[in-house]
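The other protein chains are all here in position, but one chain of the complex has been omitted.
Order of writing sets the chain letters: A, B and C. Residues in each chain are counted from 1.
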Amino acid sequence: MRITVWNENLHETRGDAVVRENYPDGIHRAIAAGLAGFFDGADDVLRTATLQDPEHGLTDAVLDETDVLLWWGHIGHAEVADEVVDRVHRRVLAGMGLLVLHSGHYSKIFQRLTGTTNSLLWRNDGERELVWTIDQTHPIAAGVPSPIVVPRQEMYGEPFDIPVPDELVFMSSFEGGEVFRSGVTYTRGLGRIFYFSPGDQEYPVYHQPEILQVLANGIRWAAPRQPLRDQTAENAQRDWFLG
Amino acid sequence: MRITVWNENLHETRGDAVVRENYPDGIHRAIAAGLAGFFDGADDVLRTATLQDPEHGLTDAVLDETDVLLWWGHIGHAEVADEVVDRVHRRVLAGMGLLVLHSGHYSKIFQRLTGTTNSLLWRNDGERELVWTIDQTHPIAAGVPSPIVVPRQEMYGEPFDIPVPDELVFMSSFEGGEVFRSGVTYTRGLGRIFYFSPGDQEYPVYHQPEILQVLANGIRWAAPRQPLRDQTAENAQRDWFLG
Amino acid sequence: MRITVWNENLHETRGDAVVRENYPDGIHRAIAAGLAGFFDGADDVLRTATLQDPEHGLTDAVLDETDVLLWWGHIGHAEVADEVVDRVHRRVLAGMGLLVLHSGHYSKIFQRLTGTTNSLLWRNDGERELVWTIDQTHPIAAGVPSPIVVPRQEMYGEPFDIPVPDELVFMSSFEGGEVFRSGVTYTRGLGRIFYFSPGDQEYPVYHQPEILQVLANGIRWAAPRQPLRDQTAENAQRDWFLG
Partner (left out) sequence: MRITVWNENLHETRGDAVVRENYPDGIHRAIAAGLAGFFDGADDVLRTATLQDPEHGLTDAVLDETDVLLWWGHIGHAEVADEVVDRVHRRVLAGMGLLVLHSGHYSKIFQRLTGTTNSLLWRNDGERELVWTIDQTHPIAAGVPSPIVVPRQEMYGEPFDIPVPDELVFMSSFEGGEVFRSGVTYTRGLGRIFYFSPGDQEYPVYHQPEILQVLANGIRWAAPRQPLRDQTAENAQRDWFLG
């Protein structure tokens, strides 16, 4: 499995003390380090890339070597170049897997794929989140307790302005009583997409083993089962017979 | 609209004091009375039927005059005659609407239609339930606040062992932190089915205007748009051409 | 019902003889004339708009008076201004209904809403299309024979690169043996979208009464049930309580 963890890396580089305490090497490296325990085979590759890198670190060369891309963004969505979004979009349609994390709900790439605003109810009071498994047969929920207890977390609540998901894997509640579709899947073209909301810069959520288990499961689920290919080009060339 | 509200009517007839206080005329008559405000046209008919009636009040003659059937049961599921379940099942497949209420999740007719146990997590501590609208464009959610606040209620939680719903309209949370798919729809044959969990014998939930609004919306949504018909018979008689 | 039928109006204005024979006043006016039989009430308004109009005829003023927009485009997708697409997109998310017709699968607005290429298999040999109802309880299929026989038509076949639809209403076959999801629904934000493929400039499909019945049904289904509103703004202002 060749995994690239992308992070806007702005809270970290702008010196946010809380974030640096939670993630001294950046959220991207924390996630990559956590995933290393799941993907340690000879063929496994874990890369990171950030907004500050040339082409945000998502060159054709990097994407050629990426089976599944993880996307973490928050305050820098508007700074992501449209050409990079176009490129990632084309790759997803051709079969690359994508995990959209937490505040990535507002990222350009997720909005491009959903066609919606992805807005949600929001409040940050450091409340407990309970992440309940709804689809018990789903491979993304394998080996994960229900509920996962996240001791302190930002609240994301319904209405969550997304399309009806292909699959509803997890549903969360918060101490305020809100509910949220916290783990949902989509297919776009030949690509599989998993949005998972638990995870925040202010709370050490990405250090929880259950959360890392979900990410690892999501990566395995989203990985392409065949070489990437362009359906539009294939359709145009197809020489179908008259029956 | 011709509506029949069915109730096992056992808590009431066995003298449960709390239930009699909440529903002195029985849950069925309380629901019918509440619906009367929504269906008061010249063509609207509101009937009730109970387990104690001959054929449980669900004779062919009654079902012939029923567009939508509401089902409330709890401790008497096993006492419902299989012939009556067969009859209701055939009607649903032919297009009659069905609303399954609260503890009706364990009814024979709902199990017959879902193919699952419909088991769920359960606790009764009189907690607050919040009923959040998930599908904001759905006619069943029209005119309903999100969340509906039910001050005291029994907890029903996930895992809820139902098939993936056609539509997820409402999702509830409880003070204990549980979540529950509290309003879901299915189609079986030509019939539309709406399961709605808020409503209990120990709490006066069916007196809440918002809850009655949901039931009225559900009835309108589930009502057949055409005369009932038997697809199996139609398929068998169909004389289709060779192209 | 306030309906606006949009057409790129290029085949017609560029003097395509076959198209002019089928639709002497343009596809938009043919559709509007056909719909006039279904929407002839005092409150019904049928407008047309084309690519050649200022702002393509889709000004804020026109959209303010539009409950459901129909979109027909083919060779001019790239000529549609992005600002107009942005505007229509926002309206759909706020609750305006949208019917995307035939070659509109490749329109900017449909691609924006789906996040996919919407490419498909294609061949034009004037074959018979059979449009089968799959979801018999769906209001869009009400009063429509199954199959609808379109005597001569362009072939659109699978793979059709769209997201999994919310509902699969119609499925077509062609003489070559291809199949196609010819009637599918989506919800995006508060807006309802119906894509319906039968209909072409070279064949007089929009003169068939069954096809017009489907369009009329689709319009009724897609119409907003409440005033348009901006969920993102609502979410931001929402003052939710701590439980």
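As a working rule, a residue touches a chain if its C-beta (ideal position, glycine included) is under 8 Å from a C-beta of that chain, and two chains touch if they have at least 3 such contacts.
Here the structure is a predicted model, which means the values were calculated and not measured.
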Touching partners, among the displayed chains, of the absent chain: A, B, C
Contacting the left-out chain in the complete assembly, out of B:157, B:183, B:204 or B:224: B:157
Per the touch definition above, residue among B:4, B:66 or B:114 touching the missing chain: B:114
Contact partner of the left-out chain, one of C:95, C:147 or C:183: C:147
Residues of subunit C (touch criterion as defined above) contacting the omitted chain: 128, 130, 132-136, 146-147, 157-159, 164, 167-168, 171-173, 175, 177-179, 181
Subunit A residues touching the omitted chain (full complex): 95, 128, 130, 135-137, 139, 142, 175, 187, 190-192, 225-226, 231, 243
Contact footprint on subunit B, counting only the chain that is left out: 89, 93, 112-117, 119-123, 125, 157, 159, 161, 163-164, 166, 175-178, 186-189, 231-232, 235-236, 238, 240-243
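Just so it is clear, only the chains that are shown with their structure count from here on.
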Top-ranked pair of chains - ranking by C-beta pairs in contact: A-C
Numbers and ranges of subunit A residues touching at least 2 other chains: 157, 159, 164, 175, 177-178
